[in-house]
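Missing here: one protein chain of the complex. Every other protein chain is in place.
Lettered A, B and C in written order, each chain numbered from 1.
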Amino acid sequence: MDFRSDNVAGAAPEILAAVIAANVGAVTSYGGDPLTLQLQAKVAALFETEVDVFPVVTGTAANALALALLTPPYGAIYSHADAHPAGDECGAPEFYSGGAKVVPLPGADGRIAAATLAQAIAAAEPGTVHHVQPASVTLTQATEAGTVYRPEQIAALAAVAHANGLGVHMDGARFANAVAFLGCAPADITWRAGVDALTFGATKGGALAAEAVVLFRRERAAELGFRRKRAGHLLSKMRFVSAQLDAYVTGGLWLRLAGHANALARRLGEGLAGVPGVTFRFPVEANEVFPEMPEAMIAGLARAGFRFHRWGGPGSRTLRLVVAFDGREADVDALVAAARRLA
Amino acid sequence: MDFRSDNVAGAAPEILAAVIAANVGAVTSYGGDPLTLQLQAKVAALFETEVDVFPVVTGTAANALALALLTPPYGAIYSHADAHPAGDECGAPEFYSGGAKVVPLPGADGRIAAATLAQAIAAAEPGTVHHVQPASVTLTQATEAGTVYRPEQIAALAAVAHANGLGVHMDGARFANAVAFLGCAPADITWRAGVDALTFGATKGGALAAEAVVLFRRERAAELGFRRKRAGHLLSKMRFVSAQLDAYVTGGLWLRLAGHANALARRLGEGLAGVPGVTFRFPVEANEVFPEMPEAMIAGLARAGFRFHRWGGPGSRTLRLVVAFDGREADVDALVAAARRLA
Amino acid sequence: MDFRSDNVAGAAPEILAAVIAANVGAVTSYGGDPLTLQLQAKVAALFETEVDVFPVVTGTAANALALALLTPPYGAIYSHADAHPAGDECGAPEFYSGGAKVVPLPGADGRIAAATLAQAIAAAEPGTVHHVQPASVTLTQATEAGTVYRPEQIAALAAVAHANGLGVHMDGARFANAVAFLGCAPADITWRAGVDALTFGATKGGALAAEAVVLFRRERAAELGFRRKRAGHLLSKMRFVSAQLDAYVTGGLWLRLAGHANALARRLGEGLAGVPGVTFRFPVEANEVFPEMPEAMIAGLARAGFRFHRWGGPGSRTLRLVVAFDGREADVDALVAAARRLA
Partner (left out) sequence: MDFRSDNVAGAAPEILAAVIAANVGAVTSYGGDPLTLQLQAKVAALFETEVDVFPVVTGTAANALALALLTPPYGAIYSHADAHPAGDECGAPEFYSGGAKVVPLPGADGRIAAATLAQAIAAAEPGTVHHVQPASVTLTQATEAGTVYRPEQIAALAAVAHANGLGVHMDGARFANAVAFLGCAPADITWRAGVDALTFGATKGGALAAEAVVLFRRERAAELGFRRKRAGHLLSKMRFVSAQLDAYVTGGLWLRLAGHANALARRLGEGLAGVPGVTFRFPVEANEVFPEMPEAMIAGLARAGFRFHRWGGPGSRTLRLVVAFDGREADVDALVAAARRLA
């Protein structure tokens, strides 16, 4: 009954099976294998446009590579203050970009508002040589608050960004959860809305370790290949990563798994909503629930064997409950029941 | 019949089985899982000393992380000119170290001689502010020439290095092949001989994607944790990498697989030695054979379906034939027979 | 009547004379000249302790070099949000440190409070691999608000810093103004209060282009020499920079010039305090005055030929008025008189 993160889960059987199936015979290394080659077309079909796809093994790497492509060393990267590039990657964007500055922005429910971005860019006085130059914005979809940017919100942000010469990156560690929630086409919240580069996450969604940088603006794709190699993220036996991504996007597996997690999170949210003393920090949209509870209830849940993180540091009474792709209804119901008992 | 690299091979069944077995239930992410925790003790036992172990997924990452720990931005890294850090990592050591300089050194049979290192350090005029400062040396074991450093050669190099304040890194992408060839203890060619940090390779040896930085000088181990995270090489579902390393070192699997590859390489070398017109660029010690052949024989082998790389660029008549952990005697014998027919 | 910055001023005659005097004969280049060598002892005497002195030509360079010495690439640098390292050096600290993160802190009157620093460090969860690690704090003395840290304030900040393993840097672009205001020994607000490295500014104080990194913690001084060279800040004809610093600290010139500027700023502040409609954003302590005025008064001053910047961007009604080392009483009085007329 582990609600700490979608990272505590293992891998989906279909994805593991694909890894096993990929272990046949000798193939060209470093991404010259058939699985990697065909992945380009599969992802292009998924997004209904030409793309360049660069598989890697962590979201941090995918984010940092994409941001380094969009941001010169003297650039500013705008990020929600709670988003991973701002505070949970130990400075990866700074490292990969050669010392750019990540500027944290506030925003309700984990989202940046277009007006906030516009204001921040203006405050940076672009062109003034004393200040880092606004270069990119990164949007987390679904957000760290478990909410989901709507297509028009993304379009508004991208419009501000592009009008000011910034590139738009989307950190899609939980991209599947966002698409499953919105019921839209993947294109609707990416390139059609103005996203230039996407971290297409699969690890949280059921892979062992597989993410991909997906470039919609392709003119600098070659550069990403060199940056990936130089970062040690070009795997020699790439087939084993590509196999995961292939299985993930095949037959709608990714949306099935994400839809399942979302549904259980909704069930968890609705269940807790009925518990006296429980309120919610953020609306439940993707696969995370942020209930605020009395300390006694929190302690009781912990004693009962439920595992979770507090949101906002040790003292906080807000929990972050994450339902993974393989979450079980019984666990969700058990938590709700326990909370009710403790109320 | 693919002799291009040990990277074209898949994974050993025992290692894949360990990955499958690791896919059970929820565990703490980012290396807090039982497999990763116990790996520390297992690797310590293997090396008969306390160590810090940092699993990653590529040799480039392991090399660059280790070298960045040993080398300040204003430092020089000495590397054999044919070794990966010098020319095949697209500048990863430069990237990770913040702009150190990799100084290529010559050396017969892929090895750096202690005298060559001593000379290079002296020529750098340590302490002169105009020059990058000698900071580290990286030794590839087994070398890119398929040869193996002897313990006393490593000790001599390390003595020169330490006397001048340099750290000693060993790139052990084919460490297993070296140990299997020497029949020594892993400690004999690492910390007992003066190695400070090792890239303990498993990918070429039969893993899907698993290497580890093993630190024998442990005082700056914490720093490596931050550097790894910041480079995007801390996997959230780390268990799947640790499981590979665990299986690799359990029950002597790593040496059994490497011994098999070495034996077949020796068989290949001995077979080709009997073919008129074939000479050898380097002695056969690990799992690589470098025969020089008439162009007609090379062309004939290619036509016969054998795959291989030339050593030293397009025009070269020296082949690099690599036997992987799963190499087959029949393929080796077929190549020898084909060469004999073409002689 | 230019109150835009102390940088719009030229050089003090005594300092220019020293440059001229230094232009005699051949001397060893790159800092091996007598002036540079003797500067070490002079600055040591000034600070009543052994120091290492590294002359450079800009405050940005001095700050970034010092911070890079105190901060690993995965580190956090705490800086007042209005201070230069946070926003006015185009990312120099990030560049020099290899991608550290400058964390802006709030603080009344341009000063960071010790409690604010302590809170920020705690919030960073030191030791957690996902976050950059608290590594250094930079204090601007005098601050960008024209105020001055008291010795006990610095000591309190340094105590928090050192208790958490952070290094303490002081940006002393206007160090002379602070010392002149406090009437203390230079040591009292540097190493005696816990400062590890100082940017000892002379440019704003009357030099052409001369600053020095002064290290009180000397164990890594050699490293700074390499970092300076590699940054292109080791001048070949170093004598011409050292001559400026030498003249600056000789015979109390630096404090005489700063005292003059401070006195005029006080006069300016007192004069404006008597003008109806004028209030002050910050107390006047060093050589800057921040009056808030009606827009008509601001416009009138501009029309009258006074030059100044607004504080906080185009729309602001707060002016930043800076009096340089060579400020003239007549100009100050003229501005006050004009403001009075416009009231």
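As a working rule, a contact is a pair of C-beta atoms (placed from the backbone, for glycine too) under 8 Å apart; a residue touches a chain by one contact, two chains touch by 3 or more.
These numbers come from a predicted model, not from an experiment.
Note on the undisplayed chain: of the listed residues B:Gly183, B:Pro276 or B:Gly313, the one touching it is B:Gly313.
Interface note for the absent chain: among C:Gly183, C:Gly232, C:Gly252 or C:Pro314, the touching residue is C:Gly232.
The hidden chain makes contact, of the residues A:Glu50, A:Glu152, A:Glu223 or A:Glu329, with A:Glu223. Among the residues C:Phe216, C:Phe240 or C:Trp311, only C:Phe240 touches the chain that is left out of the figure. Taking the whole complex into account, chain B touches the unshown chain at residues 73-74, 87-91, 94-95, 97-102, 123, 125, 129-132, 313. Across the interface with the omitted chain, chain A contributes residues 30, 72-74, 98-99, 129-130, 132-133, 223, 225-230, 234.
Contact residues of chain C toward the unshown chain are 2, 4-5, 7-11, 16, 19-20, 22-30, 56-65, 89-92, 95, 203-204, 208-209, 226, 229-237, 239-241, 324.
Criterion: only the chains that are shown with their structure count from here on.
Of all chains shown, the one whose average CA position lies nearest the global CA mean is A. Centre to centre, using the average C-alpha position, chain A and chain C are separated by 42 Å.
Chain B has its Cα centroid 34 Å from the Cα centroid of chain A. Averaging C-alpha coordinates per chain places the centre of chain B 50 Å away from that of chain C. Residue positions of chain C touching 2 or more other chains, listed in rising order: 73-74, 98-99, 129-130, 132.
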